[in-house]
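Every protein chain except one is present and positioned as in the full complex.
Moving on, here comes subunit A:
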Amino acid sequence: MTAQQHPAPIEGTHLFDGIAAAKGFELNAMCYSFNEAANRAAFLADEDAYCARFNLTSDQREAVAKRDVLGMIAAGGNIYYLAKLAGIFGLNVQDVGALQTGKSVPEFKQFLLDQAQQIKQLEATHG
């Protein structure tokens, strides 16, 4: 195996590849179903029964029960589908970012705002 086939991992980053897609199929299928309002209502009415319908693995079911985003990703969840689940709980991408980075939501939002400094730094470097 060459270095090219296995490039260095990217810190804090989980590529959604075929292995993840296979592992996460059931969880992502459930999240995809949330495109329909009736399915979102059914999930809220009886979360256990709804998860059972999609045959979530025990890891997936546990991560959903705990609202553990990193756990869902480890269990093969893809963020585009998970965002639909997050929406059911009224969470947006800053809330989800905060949950994954151990920051509070205001801290995560400030972290995003602070990155505007990158523009000033670039202007200083490139003139």
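The rule is short, and it goes like this: a residue touches a chain if its C-beta (ideal position, glycine included) is under 8 Å from a C-beta of that chain, and two chains touch if they have at least 3 such contacts; residues count from 1.
Going forward, contacts and distances are computed from a predicted model.
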Protein that the absent chain corresponds to, by UniProt name, given "DNA ligase (ATP)", "Cytochrome P450", "ABC transporter permease" or "Protocatechuate 3,4-dioxygenase": "Protocatechuate 3,4-dioxygenase"
Residues from subunit A at the interface with the omitted partner, ascending: 7, 10-18, 21, 25, 28-29, 31-32, 34-37, 40, 69-70, 73, 78-84, 87, 92-94, 96-97, 100-101, 108, 111-113, 115-116, 118-119, 121-122, 126
